[in-house]
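Here the complex is missing a single protein chain, while all its other protein chains stay put.
Which chain is which? They are A, B, C, D, E, F, G, H and I, in the order written, and residues in each are numbered from 1.
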Amino acid sequence: MLFKVEMKVNIPHDLPAEVVDEIKATEKAYSQDLQQQGKWRHLWRVAGSYSNVSIFDVADNTELQELISALPLFPYMDISVTPLCRHPSSISSDDS
Amino acid sequence: MLFKVEMKVNIPHDLPAEVVDEIKATEKAYSQDLQQQGKWRHLWRVAGSYSNVSIFDVADNTELQELISALPLFPYMDISVTPLCRHPSSISSDDS
Amino acid sequence: MLFKVEMKVNIPHDLPAEVVDEIKATEKAYSQDLQQQGKWRHLWRVAGSYSNVSIFDVADNTELQELISALPLFPYMDISVTPLCRHPSSISSDDS
Amino acid sequence: MLFKVEMKVNIPHDLPAEVVDEIKATEKAYSQDLQQQGKWRHLWRVAGSYSNVSIFDVADNTELQELISALPLFPYMDISVTPLCRHPSSISSDDS
Amino acid sequence: MLFKVEMKVNIPHDLPAEVVDEIKATEKAYSQDLQQQGKWRHLWRVAGSYSNVSIFDVADNTELQELISALPLFPYMDISVTPLCRHPSSISSDDS
Amino acid sequence: MLFKVEMKVNIPHDLPAEVVDEIKATEKAYSQDLQQQGKWRHLWRVAGSYSNVSIFDVADNTELQELISALPLFPYMDISVTPLCRHPSSISSDDS
Amino acid sequence: MLFKVEMKVNIPHDLPAEVVDEIKATEKAYSQDLQQQGKWRHLWRVAGSYSNVSIFDVADNTELQELISALPLFPYMDISVTPLCRHPSSISSDDS
Amino acid sequence: MLFKVEMKVNIPHDLPAEVVDEIKATEKAYSQDLQQQGKWRHLWRVAGSYSNVSIFDVADNTELQELISALPLFPYMDISVTPLCRHPSSISSDDS
Amino acid sequence: MLFKVEMKVNIPHDLPAEVVDEIKATEKAYSQDLQQQGKWRHLWRVAGSYSNVSIFDVADNTELQELISALPLFPYMDISVTPLCRHPSSISSDDS
Partner (left out) sequence: MLFKVEMKVNIPHDLPAEVVDEIKATEKAYSQDLQQQGKWRHLWRVAGSYSNVSIFDVADNTELQELISALPLFPYMDISVTPLCRHPSSISSDDS
């Protein structure tokens, strides 16, 4: 089941640089693990912004909540979620 | 080059039904042709809304404008465009 | 799987009264059928507004889209959808 | 009498972790006590967000104010309140 | 139980003048009847606007919905409702 | 001359508790003094929010500014002001 | 007593041209009469917009409401009102 | 050439009081100097708000930018600028 | 003197096609004449939208108002105006 997830990162300027670096490294590893599992199906950078547009492929709303709330950057992001489904004009075989 | 395009359809209620039907049929054929060419790379319905989330893959801004302004439903849609690029954490080989 | 759905009705003032009456009657029957099936789990009127707050219980995003887009009032409503899941502090046995 | 209450939690990043932990523990106990009393009738997590959607069942506006302003997280939440009532199409026997 | 109700009137310009006049006359009589019953406790015009600020005193959310949805101008107004209660600094004996 | 004034309190979380307590005590005394003078004619708590809805009765805009800017909580509040006048359908003898 | 009043004109495109012309002529005469009386103290066009910024000088909120609601274009304008008073840094002798 | 300039002051609560006092004193002197030169033609306080509505009379956009960005409170204000010109219904001889 | 002007075209769907065509032809000629005079210095289409971003170079606010309000599409556009000036980091010799 697909969801569009948009994340905008707002790191407080007074967070120590080494804390930020560690959070970002953990975030990257976590993100790549979810991508390899096929749960974080697409991940794009918004050009000119510290933001991304993502497509998640999860079993249900509960799994979506578990994956997103475990993001290391979760406390520092504005996140919006949009449930998606097959479009009647889509020619894709797997809604990817 | 990728763009996220979100389209919300607002058909005026006093447009004759046969006009609407013809516009929708033309829109579907046009959309499927662009999908087959690989230019309209993803097309999803927003669940619970007469809207879609799309990913376009075009040569440049000019081609994006040509493709979108030629949509039969173009005069009846609110459209927002977001330029995308590769995310540094992406593991995708082709940013698809 | 639960979704909060909020619907605000905006019927154009120049729609003939008998058309409106028929849409409303069909809407009521459709809504009560979904409630009896357990798919439209809660339905409340917003006090002082031609709006409702609803909780849908569906198999997935696709079913949500099918149920909502088939609403007779669908073309005349502003609809917002929010995916829900179990709250860690909830004491409910079935997230109802 | 029912109210929809939406709460979005915004904990300042410089609040000490042990203070946050204690607030959250107290909040959970308080919330579960109100649920057991039947005053906090429904409590759902918004998927992908540190937010909830709740239905309160209270005697009047005054009780609503007393219950919400006593929430341990009250100073750190954006809260919106919507008064609800029976919907003419509802088939529920108790508007639950 | 008190509610602040704000109403902004938007009469479509193509509604016939005699229809508008009749709606307004019925609205005035209805409003004055509710004021005499003490249910529409305060009614003020917003200076420079076709809007009002009102305080309703009703038994519960259900009565509020019944009174407001029966307003002859109801289909032509944007209405917002805010539940009120006694303020801890108020010196009023009856929260009027 | 009447004004609706809405005040939403936003006290910074790092303000010392004893400073906050003193501001609130002074605010309460100041508010009750203005109520006794008849200048702060109505004061209600918004249910579920650290906000109030007030009706001020002042000689002119200048007095309104003097009274509001002297509020001890003034630096910590979002305040909106709406000028009111008699409504043509009001049955009140004194626009109270 | 001074108020800033901003007016944005939105004339429906299906209003007959001669009706529009007559409304505009009446509006101009009415506006100039109020200017000559000193009640409409300043009137500026917003560059690039069918809007104005005005300063009214009236006895009270009631007079403001009477003057604005009598504007021939009143049903076709979005109007916002802001109460003004003397600024402590002003060097003007009459707050003009 | 006239511009409407609206300024809303937001002084951080942790700025030392003596720094704030000095900024305000400098701001007042600067503002009064510009008023005497005729460049800051009108200055009004918004009643009930730490804001002002101003009319600047400058040679061009460049001078406007120079005057505003030199305001001692500039880093602590939300500022909006609207270009004005003569209104066709104005009876003023100098657009003042 | 430079202004950024953004124009979004909203042509009512019930305007006859031949009227629209004539307005557009006149608009194009008018726009190209202003470009040749150097007053409409830049004109870009927003990709994916019936909108443009423009830079006008005019003597003052009055000329800006005259040029924009004379646009054949003026009654059918949402227009926003932003005054510009030289940026201290610009290396351009003529701020073009």
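Definition applied: contacts are C-beta pairs under 8 Å (C-beta built on N, C-alpha and C of every residue); 3 or more make two chains touch, one makes a residue touch a chain.
Keep in mind the model is a prediction, meaning the values are calculated, not measured.
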item	value
Chain not shown, touching residues in subunit I	2, 4, 27-28, 31-32, 35-36, 42-48, 52-53, 55, 82-92, 95-96
Footprint left on subunit H by the chain that the document does not show	3, 5, 12, 14-15, 61-62, 64-65, 68-69, 74-76, 79, 81
On subunit A, residues whose C-beta touches the chain left out of the figure	11, 13-14, 45, 47-50
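Please note the rule applied: only the chains that are shown with their structure count from here on.
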item	value
Interface with more contacting C-beta pairs, comparing A-D to A-C	A-C
Separation of subunit B from subunit I, taking each centre as the mean of its C-alpha atoms, in whole Å	27
Subunit E and subunit I, separation of their C-alpha mean positions in angstrom	44
Residues within subunit B bordering two or more other chains	14, 45, 47-48
